[in-house]
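Working notes for the structure below.
A single protein chain has been omitted; all remaining protein chains appear in their positions.
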Amino acid sequence: MLLEVSNVNAYYGDFQALFGVNLHAEKGEAVAVIGANGAGKSTLLNAIAGNVTTRGAIQFNGEKLAGLKPWAIVTRGVTLVPEGRRLFSSLTVEENLQMGAYARKGSDWGLAEVYELFPKLKERARQPVTELSGGEQQMVAIGRALMSNPALLMCDELSLGLAPVIVQDIYATLGRVRERGVTLIVVEQNVQQALKFADRVYCFQEGHVTLEGEARKLSAEDVSQAYFGKRGAA
Amino acid sequence: MSAKMTKVVQSSRTSRVAGLAAIVLVLALLSAAGWADRGTLSLLMEFFCYLALAEMWNLLAGFAGIVSLGQQAFLGLGGYALFFAALRLGWNPLAAFLLAGVVGAIIAVPSALVVFRLHGAYLAIGTWVLAEVLRLIFSEVASLGAGSGISLPVKFAKSVRLGPMHRDAVLYLAALGLALIVILASYLLLRSERGLALTAIRDNELGARSSGVKIFSVKLAVFAATGMGTGLTGALLYLAKLRISPSAAFDVNWTSYMIFMVVIGGVGTLEGPIVGTLVYFVLRQYLADLGSWYLIILGVVAVTVMLRLPMGIWGTVARKYDISLFPTRRRVLFEEAGSGGGELCAEGSSAAQE
Partner (left out) sequence: MKAFVDSILSGVLLGSLYGLFASGLSLVFGVMRLVNVAHGDFIVLAAFLALAFQHVTGIGSPFVMLTILVPLMFVLGYLLQRAVLNPALGPDILRPVLITFGLSVIVQNGLLQAFSADSQKLQGGRIETASIPLGGGLAVGTLPLLTLAVAVAVIGSMQWVLYRTRLGRALRATSDDLTTAGMMGVNTPHLFGIAAGIAMVTVAVAGVFTGVRASFDASAGPAWLIFAFEAVIIGGLGSLWGTLAGGIILGIAQAVGAYISPAWQMLAGHVVFLVALMFFPRGLFPRRSE
């Protein structure tokens, strides 16, 4: 197992957002995390990335991640594409990508590879990132994350605010990223898209995992139940 | 969590006991005018002036979110207004004293309009610039002694009397009165709805703005009020010193003392500055001979307290034992049948920031 999250509780100050979460990802898998707003999906990714106070075990490649600072986690090969993209607004497209490589170990993904994946970005390399469209900004965010050579790439709400056509494009690209050997965990509001893309799915409700299973084996009903229904119906 | 009955209360048993004790204390202090010797009266007068300054600085910083590094502007203005009234207008001490307050308030308003365009630390330095500008201006006013300063005429000083009471007693009572008024006014303000508004501003300006609080006018009112109060305090202090000069009256060290007293005691509480002023005077008793070392020690203590004990002495104690002598919080008491009850405090403390 590449990533193992065991019995993790996460807190924002006094407020507990995750309760005893168990989750794992095998090398090369694509895992989707679905659930309503506020269910704790983003918190999970942020907990793995080191941005949130956590209790419990998070193991990556045999190494302990829980308790490490975010900048130490990214050097171990775990990178987060944050919700809302969070690009550096006073930097250009290329500079944003270069920031992704700040702590890089290894060189599978460089500017050339990212531009190959997202040709549009090459055209706009020297432009301030604030001038790009939502879809293009999402590409920059993914490209930036790739520049850190992740073994595990986590994407938080990629489709937010984007037209369906663009979302499809982006997931197609993610497919290519996956073919290059990167393991993926995707938090996705769009359940259909998540089921289409992922191998396995976790469903969250109020900070608890309510469902886990292979994407193609889950029925719409299972998902609906886990998404909206009472807790404990796993 | 089914609340059967809720009640909003402001006072607690501790505060009611403290209230009684306070009244006794105040009566004792008032009587001191009759039996204390001149040296003691002089020291007490200074104490209450400094306490007033600390409480006002605390009101600005702890409640209105304005960190002022320039209150000495109003202190000096008040002092000079008094001297001007005494020397050039021939007014009596009371009138001169009141003029100091008026001048403080009047200058505070346009100053606020300029300085409020800045925020945070820049606002703080802006207030410092204000004090510097005043220092420079007064250094050039020949009729008030320019750079070397000026003294009060003896006749004026002698005319500070109230019946049989000597000057020291009168000044002492004025200082005591000023401090009490400042504390009382702050207390009443914070208990009121405006007070809630202030606390809201302190904790989250954006949040306060979106709930319709007129931030600007509240801040302006507080700034003007403290400008007036600081002016009055300056007048008293320099009436006692009998001599004023720009470098002393507009010295930024006044701010150093205010910050020290408030920080040591605890920012954002009414009781904190009282503790802080006491600590300051005790330290001053023992360390004043050390010259610059005295200020270095004050600085080191203040920085250490800010880093390690950010709520100050009183703040930490009050938090731990949940005491409040001047209760300004509104507490919602839940009373559930059979299970005693619970309490939810609505204050909006800066606990989140620790």
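First chain written, first letter: the chains are A and B, and each begins at residue 1.
Here is the rule we go by: contacts are C-beta pairs under 8 Å (C-beta built on N, C-alpha and C of every residue); 3 or more make two chains touch, one makes a residue touch a chain.
Given the structure is predicted, the values throughout are model-derived calculations rather than measurements.
Taking the full assembly into account, the omitted chain touches A, B. Shown as candidates are B:Val279, B:Ala302 or B:Leu325; the residue that touches the absent chain is B:Ala302. Annotation: of A:Leu91, A:Leu160 or A:Ala215, A:Leu91 touches the absent chain (contact as defined above).
If you put the missing chain back, the residues of chain A touching it would be 49, 51, 69-71, 74-75, 79-80, 82, 86, 88-91, 95, 98-100, 102-104, 130, 144, 148. Although one chain is not drawn, its touching partners on chain B can still be listed: residues 61, 65, 67, 69, 114, 117-118, 120-122, 124-126, 128-129, 132-133, 136-137, 139-140, 252-253, 255-256, 259, 263, 267, 291-293, 295-296, 298-300, 302-303, 306-307, 310, 350, 352-353.
By our rule, only the chains that are shown with their structure count from here on.
Centre-to-centre separation between chain A and chain B, using Cα means, comes to 52 Å.
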